[in-house]
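The complex appears here minus one protein chain, its other protein chains still in place.
Residue numbering begins at 1 within each chain, and the chains themselves are lettered A and B in the order written.
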Amino acid sequence: MDKEQLKKELINHIITYLNLSDYTPEEITADMPLFGDAGLELDSIDSLELIVMMEREYGVKLTNPTEGRKILIDVNSMADFIIANKK
Amino acid sequence: MDIYVTGLGCISPLGFNVEENHLQLKTERDGLVKSKYLESKYKSEKFFGEVKMDTSSLLQKVNIPNKKGLTRTDALAFIAFDEAIHHAGLLKKDINDSSTAFISASTVGGMCLTDELYRDSNLHGKNSEYAQSYNCAAHTLRITKEYQLKGFTNTINTACSSSANAIMIGMKLIRTGRAKRAIVGGVDSLAKYTVNGFNALQILTDKKCTPFDVAREGLNLGEAAAYIVLEAEDVCIGKTKYAKILGAGNTNDAYHASAMSETADGVTACILEAIADSKISKEAINYINAHGTGTQNNDQVELTGFHNVFANIPPFSSTKSYTGHTLGAAGSLEAVYSILSIVNNEMYPSLRVTNAIPDCHKMLVMQYTNDIEINTVLSNSYGFGGNCTSLIFSDI
Partner (left out) sequence: MYVIKTSNISPQNTHNGQFMQQTISYTGNKYSAIEPDYTAMIRPAQLRRMGKCIRMGTGSALPILQDEDKLDGIILGSSEGGLEDCIKFLIQIVDYNEGTLTPTNFVQSTPNALAGNLAIMSKNKSYNTTHVHRGLAFENALLDALLLFDEQKAETLLVGNVDEISEYNFNIETKADQYKKEEISSDELLNSQTSGTVCGEGSSMFLLSSKPTNAVAQIVDVSHICYPQKEEIIAFTNTFLSKNGLIPADIDSVIVGRNGDCKTDFWYDLVCDEMFKTQNLYSFKNLVGEYPTASAFATYFACNLVAGKKAPKASIIHECTVPKTILIYNHFKGEQHGLILVKQSQL
């Protein structure tokens, strides 16, 4: 899958799964931090939601929560992980 | 005016009554098993603190004529309630007196029937006989009706601290003279609903839980019901008394919906409030029955709370290593265990700990102990939503 296309898709999924109704897809950039004070300000429950999203939408499983912290940095890192692990 | 514990009742993974529970505690035998009765695909993947009997056999132990609509939760509640009132020697006139309160707690209620609830709520066919049984208060109301209770009744749901709060409310009703006697506690049964909820939060371990071990991986879910009878001094003259309830603390951590603050704000304030409410010194506490679920977050935060409060932390342990986390029943089940500690001068260990968290300062109880005097026990319960409750019991 084209990485740019995947990133666009991911941003839309993030908005839907996390119900980020105050964001338009254009407002979320691929290098925007998902967690922490800058960026989307997501929290630990959101990270679990994102793991479910990746499994349901792309069939990639992420079972180790500590591994999750390295993958759920921004949309770029999520896309890299999906491309590397998608069967 | 002192408030005494005059009766105990419980059913748990450790047994069908208080005596059986006590024996298992003393002999360091946990009740954690691969589930036999839970309808969930996780039943054989995870360990559960399951009550070792199927629901229809449990219902046979319930001594009422009409059992229609009774769930597993109801059955557990009836069994423990009945034991507690008999243990306290309450007469029918005591039970029916308007000064006798009944305060219960549950988080699952009749949702142990997850599939039936799914069908009923989505209009699949006619309502099942359980349509009025799902609510958290269903068991309280059923007991109230069958035993013809006429005083204050209540059901509390503050997640995993629910039944500790039921005990606290009962104590306050007696303290303020609004009741003379209170039957207090809670119940929860294993449910596909909660198993999947906790699993989605990734805090269930596949092994038996190891509270306060460095390598702890999460909690086991359990089921239980436990009730204690509290009586004002002037209505239990001459009766056998097992302990006193001294006081309670209730706070909120106000940090996160499903995790506790690293600084242990809620935990610390709660213990301090319980100590102040009990009008004792910190040093008087000689054993803590910890909340100790076995998750990374809970155990570390709870221990931080101990250090915030105590210069020298007293011996502590988590009996959830025996029973798993019985959710809404945990506070009252552990109150029963705390009272057993006092009555028998015993401490029940955190089982299976090989490498205790370093700052436990060797105070984590790792084996059964009966050679020190236990006068005053602190019992902690914490729940999602930041709810914290601590209870303090003492000898009579």
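As a convention for this text, contacts are C-beta pairs under 8 Å (C-beta built on N, C-alpha and C of every residue); 3 or more make two chains touch, one makes a residue touch a chain.
Not measured: the values here are computed from a predicted model.
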item: Of B:Leu23, B:Leu91 or B:Ala257, the one touching the omitted chain in the full complex; value: B:Ala257
item: Hidden partner chain, touching residue among B:Val33, B:Ile64 or B:Ala200; value: B:Ala200
item: Of B:Lys172, B:Lys239, B:Lys282 or B:His307, the residue in touch with the unshown chain; value: B:Lys172
item: Chain B residues that touch the omitted chain in the full complex; value: 40-42, 98, 107, 111, 114-115, 117-118, 120-123, 126-127, 131-132, 134-137, 140-141, 144-145, 148-150, 152-159, 165, 169, 172-173, 175-176, 178, 192-193, 196-197, 199-201, 250-258, 265-266, 269, 383-387
item: Residues belonging to chain A that touch the chain removed from view; value: 17-22, 41, 45, 48-49, 51-52, 55-56, 61
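The rule we apply is simple: only the chains that are shown with their structure count from here on.
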item: Contact set on chain A toward chain B in their complex; value: 43-45, 48, 52, 65
item: Chain B residues within the chain A interface of the complex; value: 200-202, 256-259
